[in-house]
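Complex shown without one protein chain; remaining protein chains in place.
Labels A, B and C are assigned to the chains in the order they are written; within every chain, residues are numbered from 1.
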Amino acid sequence: MSKPLWHAEGRDVDERAMRFMAGEDARLDAELLPFDIIATRAHVRGLGRIGALAGEDVDKLVRALDEIARDVESGGLVMSGTFEDGHSAIEAWLTDRLGEAGKRVHLGRSRNDQVLIATRLYCLDRIGRLRAAAVESGRAALRRARENEHTLMPGFTHLQRAVPSSVGLWMGSFAESFADDAELLALTASWMDASPLGVAAGYGVNLPLDRDGVAYELGLVRLHVNPMHAQATRGKLEHQALASAWQVMQTVRRLSWDLVLFATAEFGFVTLPDGATTGSSIMPNKRNPDLAELLRAAPSVVGGCMAELQQLLSLPSGYHRDLQGAKPPLIRGLRVAIDAVGLVPWLIDGLAFDAERMRGACDPAMLATDRAVELAAGGVAFRDAYKQVAESLGELADRDPAESLRARVSPGATADLRLDEIGARLDSFAG
Amino acid sequence: MSKPLWHAEGRDVDERAMRFMAGEDARLDAELLPFDIIATRAHVRGLGRIGALAGEDVDKLVRALDEIARDVESGGLVMSGTFEDGHSAIEAWLTDRLGEAGKRVHLGRSRNDQVLIATRLYCLDRIGRLRAAAVESGRAALRRARENEHTLMPGFTHLQRAVPSSVGLWMGSFAESFADDAELLALTASWMDASPLGVAAGYGVNLPLDRDGVAYELGLVRLHVNPMHAQATRGKLEHQALASAWQVMQTVRRLSWDLVLFATAEFGFVTLPDGATTGSSIMPNKRNPDLAELLRAAPSVVGGCMAELQQLLSLPSGYHRDLQGAKPPLIRGLRVAIDAVGLVPWLIDGLAFDAERMRGACDPAMLATDRAVELAAGGVAFRDAYKQVAESLGELADRDPAESLRARVSPGATADLRLDEIGARLDSFAG
Amino acid sequence: MSKPLWHAEGRDVDERAMRFMAGEDARLDAELLPFDIIATRAHVRGLGRIGALAGEDVDKLVRALDEIARDVESGGLVMSGTFEDGHSAIEAWLTDRLGEAGKRVHLGRSRNDQVLIATRLYCLDRIGRLRAAAVESGRAALRRARENEHTLMPGFTHLQRAVPSSVGLWMGSFAESFADDAELLALTASWMDASPLGVAAGYGVNLPLDRDGVAYELGLVRLHVNPMHAQATRGKLEHQALASAWQVMQTVRRLSWDLVLFATAEFGFVTLPDGATTGSSIMPNKRNPDLAELLRAAPSVVGGCMAELQQLLSLPSGYHRDLQGAKPPLIRGLRVAIDAVGLVPWLIDGLAFDAERMRGACDPAMLATDRAVELAAGGVAFRDAYKQVAESLGELADRDPAESLRARVSPGATADLRLDEIGARLDSFAG
Partner (left out) sequence: MSKPLWHAEGRDVDERAMRFMAGEDARLDAELLPFDIIATRAHVRGLGRIGALAGEDVDKLVRALDEIARDVESGGLVMSGTFEDGHSAIEAWLTDRLGEAGKRVHLGRSRNDQVLIATRLYCLDRIGRLRAAAVESGRAALRRARENEHTLMPGFTHLQRAVPSSVGLWMGSFAESFADDAELLALTASWMDASPLGVAAGYGVNLPLDRDGVAYELGLVRLHVNPMHAQATRGKLEHQALASAWQVMQTVRRLSWDLVLFATAEFGFVTLPDGATTGSSIMPNKRNPDLAELLRAAPSVVGGCMAELQQLLSLPSGYHRDLQGAKPPLIRGLRVAIDAVGLVPWLIDGLAFDAERMRGACDPAMLATDRAVELAAGGVAFRDAYKQVAESLGELADRDPAESLRARVSPGATADLRLDEIGARLDSFAG
């Protein structure tokens, strides 16, 4: 590993301790690296504007950073364990290309605010991706809702057959859930849309940094003004990023549970796409809903990451090395969420519904509520209507469950699903 | 306990099971009750508008509900264990007063959407209170920041003395942190500002309910349209309510840690108000910072509540009785948060700072960074500047730490704290 | 509230802060109180043995403590909010009865070790109860396994029908699971079977306390020797108590999931006892498995309590008031677990199995594995046997699923369930 900046002869860090301290940094910093480069470029330009870097140096550094960004993207440059962290890698690569000038990028900032800004930009990027995946998932659900708007299926409460429902209502519920999730992701992004760059190690720096200009170049709408607070956002922003990701994963979990259940021999409402199932190594008769099961499992990762963060963050003000521990849960949680939600549109598109089986599961007794409401609307007290119907369930045999769908006219119910309204909301978070 | 609505002769629920199932419902429903009454009133009026209730009945019910609301507030009516839940209590009280008419309130809704709307209104109310408490806490911190804007104190990283800092910077950091927290609470409130009322048990109802009108009367800006989704928001909204509360508790935790640490004999920077400390039962020589310690502990409750929710919510679509388990963590978490944050302004106002002690802790070596930056700004590569300073720390003895505060002119730093900007942001979330 | 021991004129704790600091202490200390009294009696006798209390005083105190214990049990004395905590209550009651002598019980101990020992005894008692409930649950499952040893039912993997199984195998699995859980509870109890009493505030005391004798009287096998360590067990022991409780709750969760699923119309394998189900407030056609659902939900409480504890416990050595926060998750988690597991034997005893329905769900294709194993045992490579069977599933139609049960002769499998062995293991933890 290259010598760290603060290296002093004769005071070497123990190698095993060094390895423990590095942890997964190299692997994780690879994800942050592109954002670190972008932020470094903006910092360099900002130093130029206040005269702390000569214009010529700024130009050379910006060009070199652009090259490095391209090389990192193409795989020509790789963040490896030979560097202490991503920041050191960038400085080393710059110094390779530009000599002395390469070392100037560190002026006026600390690794503390460097990791803050790289994490911020990374979060915003990933939250954007997750929002887009949530919108696409919602749109897939909406397509299926429209195709099967009035297809009968049982509505369950307590997993007991309750009232007739429709595939339109069921699939529509995921469309609206993903819309809510996309909205929260958007709100979360707006909440963290602030630049911490320029706070150095949490106490500011004796240079007239153009923090506002740098924020503007990075596309951030405001500053995290107070340096100690900017420092203390570490972990806090990560928590809300994960809390938002948890929401969309929760929608995925409900969907996965439904699919696993409805794909059993006993329910038999749904067939999953072949590409989402696997065989058994010992039982040749089976196809297993592995993908749905793993999607159902995935929210646990996000939840575990939140718990990890929460336990980490019992600390006084100021930077502590503990905060490095905020990186793994953030990156792990967001990666799992993006991968999981990214598979959902394809999965939903590939579902086959067994309309006959679902209709067959709509017992006449499921029309009891309709009848009780009719009686109650006609003036019978609901409690009495309820008893009256409970005592004469047999009389419901003649009612058509499809009629029940048509009778549920309250907004959002089976006769008025308002899919366009949900679709418009999804569109509004697509951006 | 009064017989439940669904009671059938000879099929009584086992008493011990009943007790287990009731859990803490009676105690918790007492907190939800006022909101349940408000929602019931809006529901009754909505039934009136679609002709499902006679105008006369509507008037009687609304008047009775207003009375009940007053009696509940005054303590004249108490939600007790004799009722299965808050919903049953309201119906029983109405029937006591109005006979048959009292039973009509249940028309067109289910306990499912009744608890959804009561929880929604409760959440919005409590999030509002918590936001107000966060703003007041931020304002208190701002007051202290202004009073002590340039009071020297050490800035720490890794709990090691790093650079000179100021009470203004320190206290200002809490002001901005509380502003961020208040913003997230406001965003969370806007996210859940939607009415689930009118979805019955999650599949709609065969009545032309005026859901939009009811939402409007309740002050909610939109509908949760899809009944299955509205049902599935249970737990999800609670999670984000708690995630927002966690943020403000995290700010409180950092503050508490600082206070406990700075109140030690070894640091000695701060004296806590007498009213926030206790004595020892065995050591007559001590005053202990119990309140700060308990504030430091309180975020764990909110975090634990989130973990509890997350573990609960692995379920297929549709209502399950498990979801009753979302109530205790929500109510417990928000109550602890509101109580804790409510004490913060008073605690901050009562802090006494020991300016002399803090100034004495500002070692000359803490001016090394300033010097390194000066050299680097003058053209020396930062790495070289760093080494040069590290080798001549003794030369820093003549520098005045107060000068260091004045030199840190970058936005937000000690010479430009931008307290007014933070104050304006706090004001914008006060409403 | 009575004035605390450390009360000093003019330095009153703020009332709102006092209320926040008291938290739920009064309610929780009521559960610890009987153990606090027992420990106090042992402490008093110990003081007598070293001559720090006169024999006469010892006798009076012991008699008074016995009376108080009886009065607390009968409800004649109640731990109320007028006392700061349970310790103060005991001292006050003693002083009421004995005057000056009552105050002597505090000699040589601190509230710190007083709460440690009370919590220890409480934990051991509750873990014992939970162990007994786990054993009874396992025995109930074993009874049903024996009654239905060879009753056919499908075995599922991925919730897909896999191979024929039996009620004996299914119920037997819970018997062995509860045995494992009981064993862990027993191991946990043995792990914490040590007395912390006599460590005062964590640094020992200048008296020759007979710690070993006191431990012996309390039925504890060893000491937590080191006072700082004894202090630091707070939270640690609670965590393992909850981790053990989590195990038995996890068994309950799997059982509950099975019951909810098998009680659906679609599976129809099981009918729950009427006393464990409820009706719907809006759908007169339904019986809902509420108890099973709430048992499925209950493990979340224990998990949440562990997360709460974990987040609390990031502290330096020595007592901190934060540790008071270890009480609520401990007591809440254990109470829920004991209540939940206590209902399981009754629930299992009341299950009705639909043998015909279960047999009907055993498809011929589920015999494919048997056939593949036969081929493989006859020398065909398993991979090839697997393919051969997969291509001729139709040939399995003639096989009798009951034959499959008889053929699975490996230890523990359907033909050799070893229920007696499991029963013996349960007995060994019944203690």
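In this text, a contact is a pair of C-beta atoms (placed from the backbone, for glycine too) under 8 Å apart; a residue touches a chain by one contact, two chains touch by 3 or more.
Predicted, not measured: the structure shown is a model, and the values here were computed from it.
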Touch as defined at the start, partner being the missing chain; which of C:A30, C:V62, C:L77 or C:L107 qualifies? C:L107
Which of A:R111, A:R143 or A:R399 touches the missing chain? It is A:R111
So that we can see where the missing chain sits, which residues of chain B does it touch? 157-163, 260-261, 263-267, 280-290, 293, 307, 310-311, 314-315, 361, 363, 365-366, 368-369, 372, 386-387, 389-390, 393
Residues on chain A that touch the omitted chain in the whole complex? 4-8, 11-14, 16-17, 20-21, 23, 87, 106, 109-111, 200-201, 260, 273-284, 287-291, 293-294, 296-301, 303-309, 311-312, 320-322, 324-325, 328-329, 339-340, 342-343, 346-347
Hey, which chain C residues sit against the chain that's not shown? 5-6, 8, 52, 100, 103-104, 106-108, 112, 155-159, 162-165, 169-170, 172-177, 180, 183-184, 187-188, 190-191, 198-209, 211-212, 223-230, 232-233, 235-236, 239-240, 243, 246-247, 250-251, 253-254, 257-258, 261, 296, 299, 303, 306-307, 310-311, 313-321, 369-370, 373-374, 376-377, 381-384, 386, 390, 404, 407-415, 417-418, 421-422
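FYI, only the chains that are shown with their structure count from here on.
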Looking at every pair of chains, which two share the most C-beta contact pairs? A-B
Centroid spacing, where centroids are CA-atom means, of chain A and chain C in whole angstrom: 36
Need the CA-centroid distance for the pair chain B / chain C, whole Å please. 31
Going by residue number, chain B touches two or more other chains at 5-6, 8, 106, 200-201, 296, 299, 303, 306-307, 311, 320-321
